[in-house]
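With one protein chain withheld, the remaining protein chains of the complex are depicted in position.
Now for subunit A:
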Amino acid sequence: MKGQQTPAGDLRLVDLTKRFGVFTAVDDLTLTIPQGSFFALLGASGCGKTTTLRMIAGLEQPTSGQVLLGEQDIAGLRPYKRPVNTVFQSYALFPHLDIHENVAFGLRRRGIRKVSDQVERMLALVQLEGYGRRRPAQLSGGQQQRVALARALINHPQVLLLDEPLGALDLKLRRQMQIELKRIQTEVGITFVHVTHDQEEAMTMADTVAVMNAGRIEQLGAPADIYEYPATAFVANFLGQSNLLAAEAGGRAADDVLVTAHGARFSVPAGRARLTDGPGFLGVRPEKLHLAEGPDGVPAGHQHIGGVVTDASYVGVSTQYLVRTAWGSELTAFAANSGLGGQLAVGTAVTAHWDPRHAFLLPRAAGEDDQTTPLLDEPPVGALP
């Protein structure tokens, strides 16, 4: 009755706001999610991404704004009347029902009598054939996660909402499920809205990523576009790491924007600068920051900063260096262990250099200092080409 037959359409959020008392969880959000896309809402906990999802599901009433599915405003509909299903973070499988009945739950509530064939097909899709008569408690976390997915997908919703569905799984299983989810999404062609705080998960799975911060969307786009050219300092540091130097933009010269930082002059291509005048952040990703032992090793056209290696962490695929500049900031640089260069010892005087085409210029509030992220325990996404 719902789902397949209704003309589907894009999911649009218009001026969506949710306040809890004085706290604004979602702040005037406007967003279009094209039909059939895999959309990720990425943000730290408390940024409003789960609240946004719950408003789409109908589990939370928006303070104001619209949730449009196609041409229909579903913001006023009760959750059980929406052609939308959710895979919950906790899975929320019904412990008193076996797997078969868990998966059949939505069909039965809509008055469909013959459910066995559909349930079997759905269990096959999530590779759980033969598990129908077990109870949720008898399955592992990964299996429960797939039951939760099957239970939602069997209803052919117009939009499938995923609320950090992989959060409880261990790393290896999470990788497998990421690939699995992507495969299933391609197969069934349903719009997936995936909420996650895991930047890698968002980047590997989604066509479009929206980075949320404090109830607002900071940037929206394809994962590679956001990574290569972030819009704000928050995005630059939330999605991967960045070396952000406090700089002053000094206007355009031909196709470049001229930048002064810590007494040195640099340039950024105009297409990679978010501003042309005033305070800005000059940013370079750690894997695009190369180290040479002295100015002679710097290739032509590269821009450079001198410094001293203060830390070298060998993490297998790469070595992560910290380089202290003359003004005290520590830059991060990742060097691929491709066997071409030697390891640099701590204390070595080096020149950090980069191709200006890899730099970017972001807006900065006056008075903000350099932002250089500390080394992470695991190599961050995109650390290697």
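Methods note: a residue touches a chain if its C-beta (ideal position, glycine included) is under 8 Å from a C-beta of that chain, and two chains touch if they have at least 3 such contacts; residues count from 1.
Convention: contacts and distances are computed from a predicted model.
K.L.:
Missing chain, UniProt name, options "Aspartyl/glutamyl-tRNA(Asn/Gln) amidotransferase subunit C", "Response regulator", "Peptidase" or "ABC transporter permease": which is it?
P.N.:
Per the UniProt record, that chain is "ABC transporter permease".
K.L.:
Pick out which of A:Leu139, A:Ile190 or A:Ala233 touches the chain that's been left out of the picture.
P.N.:
Touching the chain that is not displayed is residue A:Leu139.
K.L.:
Looking at the full complex, which residue from A:Ser37, A:Asn155 or A:Ser267 touches the chain that isn't shown here?
P.N.:
Missing-chain contact among the listed residues: A:Asn155.
K.L.:
Write down which of A:Gly9, A:Gly46 or A:Pro79 is the residue touching the left-out chain.
P.N.:
A:Pro79
K.L.:
Which listed residue (A:Gln61, A:Ser90 or A:Thr260) would be found touching the missing chain in the intact complex?
P.N.:
A:Ser90
K.L.:
Take the complete complex as the reference. Which residues in subunit A touch the chain that isn't displayed?
P.N.:
Where subunit A meets the chain not shown: residues 2, 57-59, 78-81, 84-86, 88, 90, 92-96, 105-106, 109-110, 127-128, 130, 138-140, 142-143, 146, 151-152, 155, 176, 180.
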